[in-house]
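The complex appears here without one of its protein chains, the remainder shown in place.
Chain nomenclature is as follows: A, B and C, assigned in order of appearance, with residue numbering initiated at 1 for each chain independently.
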């Protein structure tokens, strides 16, 4: 059993704590949150230790590995401290809102053999992974075009959005990573469009966008389109399509159940889409823990590394630059 | 070009006349209807001859074959006269409401080499035929269970229902034939249930039912269920499912188009099903004419013969007997 | 927290033990199995007590309620003992293979206010429940026809089948209960057909069938068809369709994920169906525990009572009689 401590007891930290607690090959050694109320609640509920300080986690001999789900500005620092303490890390995205800080972090730990994994959980979704498998197995031939649709069921609170770093760094970042995973080749250009339809005033105020489309191309000319919106009234819209020389693979949306209604003025009406990410990606979050546990147990390289986290931030920054300047951006421009 | 005359210019006769008129390998020589107004209208519209008497059709040298779409009580007589005149026949279902009369007709023409085809158009639907093909090709192995769902979008007028011979002879008869086609083995027992939900008063008056389920078994124990209703508010519900030792084949419903709507309280809402049989089975009716034309042109045995028409009536009669007496009926009981 | 003990540590008992262990409003007090190896393994793994004798469970003050997942012949006895000890019961289906024994059990506890629930988990499946809700809400009007398709992915081991009591009591029993739940009206007649296609020799030897169809009617004439097979090569086929005066509701199959593949000779190919019941009905099993916990906590009548268990056995027995005697059976014939 791998003993994992969780840093951060917000919604997602709590979910990870529970998943670790129930995992057949992991145990939750304890939790930490700068807000002691939050950590106490989780610790009590799951019957595990509550750490007073983050440093206690890194120093504890009872901790084999750490999961970082604290606020974004703490991520890079915690990663560096975990590596120094030789604790394998599973860190929630993004590494940092700043590409520079993410790169400093990458430099700081370069060469370490401590497993570091970034929490791009969607790679572990069985549907999305089946699309990737259809490419790897050769079933759909060489991939030419990828379309990722990712729309939230509703816009987050203003306070969250103000701190989010913008839609590309906060939301699309999952899709940038997924795009690289599905495509299997690095992107070189990004051309993005942004609009303010859901919360125009706040978006204007923050210089942010709530409705964006990003088109990326690889060196060999493969094309990927990402469509994002902060609000899809029909639920959490999560689809991936890969078109290739020998076929197409599509990961469709999931509903809570598969009942359909037929009546005098419609047919096949189903329930709204699963809402929200904790429900939609519940299987993915559990599989993500399993992949991390494997990596810790066998000392192998995690399937999503720090470099993947840096690359996703880079694409997010390129997309933001593209929208702001109304032009196609070459990734190379960002150094 | 095969020259075909159409007897009967009601809704379905008119449709056949148009299909023949537009068919690449057939021409419409002319039309006949006991109601001269109806035949004149069709003849004028399509620019073809109008026959004064049915006998003119059978005697005409300009007629290679006849399509019988007149009222049910005329079918058996017209078939016999057509055979005598050596005109190949495509006759709408049923041969007659009476099993005895149908058998007399069969006896009268026994041994003839004049092609006689019964209009069970559903066999020619590409979806339903694909189910049959999945069995014949071995793709789903040996078939064990067949389910045919066939519900009309709305109940016919009272006057029609009074003359219809009852739901089994009028409506289910298509499904009895389809069941035999899909199953590829004769049925031996029939157990049916009937209810009066759509038009209880009229059904009571006619000793008829509007909502029925019939279960049939073959000699080897294969099972087939037919579900019928005179009214499905969501449209014309036409499905076939064949379950076999190596898989399942299902012919699903068709809609006029494939647009789907997603909104805040539902997902995937589509248009109502195609309504009614002329729209749903438009391809099947055209393919049926092609099959008949082939048979006339090459003198080959039509894919649906008079004996298939008799067998379907037999099953309809067994089903009615089963409902009336509340018991399982062996087909052999009907002679 | 409701403290629940589990009797029986086979595959399904173990699953229930885990579900209770992880349930937010229940705790697993301990487990019992006549095979001490099995109970020790579960007790150790989950860190709970292991009871030496069944009686220890009933006498324990640390047990608020019991879940019976032991072998079928013990069910009725354990239910009676639990009621005597005033422990609420959630008992796996069936109450007993014998209708008489089930009725004796029902008589023995008649009038008790101890909650007794029978484990017909499918009622708790969100898809199937949505069909029921579409009826209760009036969305599809009055229900006229119900079709339940329930096919196992593969036939059970011979040893299991020999003890199973036959397909109707072992497998269809879930569908008989679901049919009553969906229909909301009692059935009066049963006409069933059975065949031996999957394992003909063993079925012959046991006087059992592996491929069956049962048609039931209610007093008002509503019709329900159940289609079962011991082997569907494409996976665990679980569907419910309710057709009513104002529409239709269908609970479709679930797949592990929603990826679809399109290639040169096919489109929309998906993964096989979820296999087997523990995976397909995982949500239902958890919701079932919740319903039981509610009932225990508030002393309310469970949503599936002993009488439902008896009624399902009655229908199973009527179906078996129908197949054996090749006739329609009135439920009333069975007393």
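FYI, a residue touches a chain if its C-beta (ideal position, glycine included) is under 8 Å from a C-beta of that chain, and two chains touch if they have at least 3 such contacts.
Quick caveat: nothing in here was measured; it's all calculated off a predicted structure.
Given that one chain is not shown, which residue among A:133, A:213, A:275 or A:290 touches it?
The one listed residue touching the chain not shown is A:213.
For the chain left off this view, which of A:191, A:275 or A:290 is in contact with it?
Per the contact definition at the top, the residue touching the missing chain is A:191.
So which of B:39, B:60, B:253 or B:322 would be touching the chain we can't see?
Checking each option in B:39, B:60, B:253 or B:322, the one touching the absent chain turns out to be B:253.
Just the residue numbers, please: which parts of subunit B touch the chain that's not shown?
22, 125-128, 130-131, 134, 139-140, 246-254, 256-264, 271
In the complete complex, which positions of subunit C touch the hidden chain?
233-235, 253, 255, 260, 262-273
Even though one chain is hidden, which residues of subunit A still touch it in the full complex?
141-142, 144-145, 147, 149, 151, 189, 191, 193-198, 211-213, 215, 217, 220-223, 225, 227, 229, 231-234, 237, 243, 245-248, 326-328
As a convention for this text, only the chains that are shown with their structure count from here on.
Taking every chain's C-alpha mean, which one sits closest to the mean of all protein C-alpha atoms?
That would be chain C.
Would you kindly tell me how far, in whole Å, the mean C-alpha position of subunit B lies from that of subunit A?
57
Hey, how far is the Cα centre of subunit A from the one of subunit C, in Å?
39
Of all the residues in subunit C, which ones touch at least 2 other chains?
In subunit C, the residues touching two or more other chains are 246-248.
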